[in-house]
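Every protein chain except one is present and positioned as in the full complex.
So, chain A:
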Amino acid sequence: MLEIKNLHARIAEDGSEILRGIDLTVNPGEIHAIMGPNGSGKSTLSYILAGKEDYEITEGEILFNGENLLEMEPDERAAAGVFLAFQYPIEIPGVATMEFLKTAINAQRKARGEDALSIPDFMKLVKAKSADLNVTMDMLKRPLNVGFSGGEKKRAEILQMALLEPKLCVLDETDSGLDIDALRIVSEGVNKLRSPDRSMIVITHYQRLLDHIVPDVVHVLSKGKIVKTGGKELALELEKNGYADYTGAAA
């Protein structure tokens, strides 16, 4: 599904190096958790996967189902099946949520050579998926993310994910800003999307999220490199001992 080979990247504007040789292979159906302290490069990795232009790749490559991901535009990546659930979903005043969802779904369908969804089919789909995530009609009537609470924004992100049915889901600190109930709703939404042909990369600081979304593999990212890889028990160990062992190890 995804192969990252020796990826080096820096911030285009000031040249500071963030990623220093990442190797990561994610097979279909697997859930990989990436944990690490602040500033280790977790969010940068997620942005680079989605195609944000603020970074410069200095070395390495990313293959997505055999294709060179780095040569694709952000919208092409999305149509190919990459989805980033943003850590801070952006408010867009003046863009109605429903209009946005319809535009996004149909743009992806068009890119894949499929017919646009009819309005009744679209409405039916949104109604079914939003009920699971406790996303109300009232939220859907508002401009995109405007006036949403932190939890509402995260639920709306997962709703988008459920509607767009991506092949690779990248969840960037989806647990941040969530209370216990919201965490449960969001995690259930994510778990519903688990399937043998869908992979996920779950980025988080805390082991708590991984109680709900149980990973197959856990990686520790520190100073732009993966310094340790293990099973789900690695997350528990980190929760107990902190990152000190690894930040030291990488230095």
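What to note about this one:
To be clear about the criterion, a residue touches a chain if its C-beta (ideal position, glycine included) is under 8 Å from a C-beta of that chain, and two chains touch if they have at least 3 such contacts; residues count from 1.
Note that contacts and distances are computed from a predicted model.
A chain of the complex is left out here; the name its UniProt entry carries, from "Alpha-D-ribose 1-methylphosphonate 5-phosphate C-P lyase", "Ferric reductase-like transmembrane domain-containing protein", "Fe-S cluster assembly protein SufD" or "Probable chemoreceptor glutamine deamidase CheD", is "Fe-S cluster assembly protein SufD". Contact with the chain not shown here comes from a single listed residue; of A:L70, A:V95 or A:L193, that residue is A:V95.
Considering the whole complex, the residue from A:N6, A:N68 or A:T103 that touches the absent chain is A:T103. Think of the hidden chain as still there; on chain A it touches residues 50-53, 73-75, 77-79, 83-84, 86, 89-90, 92-95, 99-100, 103-105, 107-108, 111, 143, 160, 164.
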